[in-house]
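One structure follows; several queries about it will come next.
One chain of protein is taken out of this complex; the other chains stay put.
Coming up: chain A.
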Amino acid sequence: MIPGFIVAKLRIIRMIAARDILNGRDACWLMDCAADAMLVIGSDGRVLLANPAAERLFGYSLDEFCGLSVEDLMPRRFRAAHGDKRADYAGRPEYRRMGSGLELYGLRKDGGEFATDISISPVENGHVLATIYDVSSRKRLEEEQKRMIHELENVNEELKNFAYVVSHDLKAPLRAIGSLADWIAADQHDRLDAEGQEHLRLLIQRVRRLDALIDGVLRYSRIGRAHEAANAIDLNELAREVIDSLAPPPEVTVSVAADLPTIRAEKTGMQQVLQNLLSNAIRYLDKPEGRIGINCAEQADCWQFSVADNGPGIEPRHFERIFQLFQTLHPRDRVESTGVGLSIVKKIVEQNGGRVWLESSPGQGSTFYFTVPKTYP
């Protein structure tokens, strides 16, 4: 707190400096130069002085201003309450900026309204200097911004639901196609030649594939729709559960590092990430003996997990593509895959505030890494 006499002294120094710098020019000169509208209002509310910027803003001439009261410069709906406010201010005159948190409007001579911020400073004898800022363009921008955010939220919501609704409605006709094809294959078996039977078999297989694709879209779109509470998850336990559920064939060894941490995350999500990475490692193995390893490295602010395999490996040019929805590197007839698994991994990991990437040497194997922040987002 600066003592009062020092404040007074500083003001005097500033006034002297201002007089010297402005070469004795007075307040009228300042008001004429000001870019913002300024009015001096008398204690009875009459306009005593107006600067050229005020003429431009309100559309009144200087002469016309002098016949007006301050209430004439605001829309009718604010006038009644303003007299009281003016009296209230006269009781406690101080510099004040109006408008923050309030919706203030000015009224032009032509009847047009504009959004405004106003600051008021007491002069002498109950006179008040009011500076009126035209904020209509800022207000318009704010409105526009609000509208766009709202629109974006709607579009986003729609998008989230769209995938779900569409895939849901695709299922029913697909099921009908599947059933009908199945019945034709069964009922007309004797009337179909080998080629016809093969065509039906392919048809049914494609129905299954489309069904799996739709399920993939559903699974993908569900991430982020339904939020689960974050829990403490013992990764040792989770890894064991996932490996058991995948039941790897005997030629595949899955080794899990000792002492995986216990982390805070959504359990279903983490389970899905591990499951998808492991099932990929198992599915694409091309060696007589498969070795898959789950490891973890502690970083400053996150846990970095890895799933390494000795499979076929992936060329670096495919590193981006494989995380995109429906992208596979093998013809679907050779390895039945929807191309959804890694997109789901990426979406879950990123929604939990982590990152996913891979290192790979073609022919030798791949290592997929993902991080989980130590503090749950």
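Criterion: a contact is a pair of C-beta atoms (placed from the backbone, for glycine too) under 8 Å apart; a residue touches a chain by one contact, two chains touch by 3 or more; residues count from 1.
Keep this in mind: contacts and distances are computed from a predicted model.
When the unshown chain is looked up in UniProt, the name that turns up among "ATP-binding protein", "ABC-type sorbitol//mannitol transporter SmoKGFEm, subunit K", "Response regulator" or "Transport permease protein" is "Response regulator". Considering A:Glu64, A:Asp182 or A:Glu359, the position touching the chain not shown turns out to be A:Asp182 (whole complex). If you put the hidden chain back, the residue from A:Val40, A:Leu192 or A:Leu218 that touches it is A:Leu218. Looking at A:Ala172, A:Ala194 or A:Ala258, the residue that reaches the missing chain in the full complex is A:Ala172.
Touch with the hidden chain on the side of chain A covers residues 168, 171-172, 174-176, 178-180, 182-183, 204, 207-208, 211, 218, 226.
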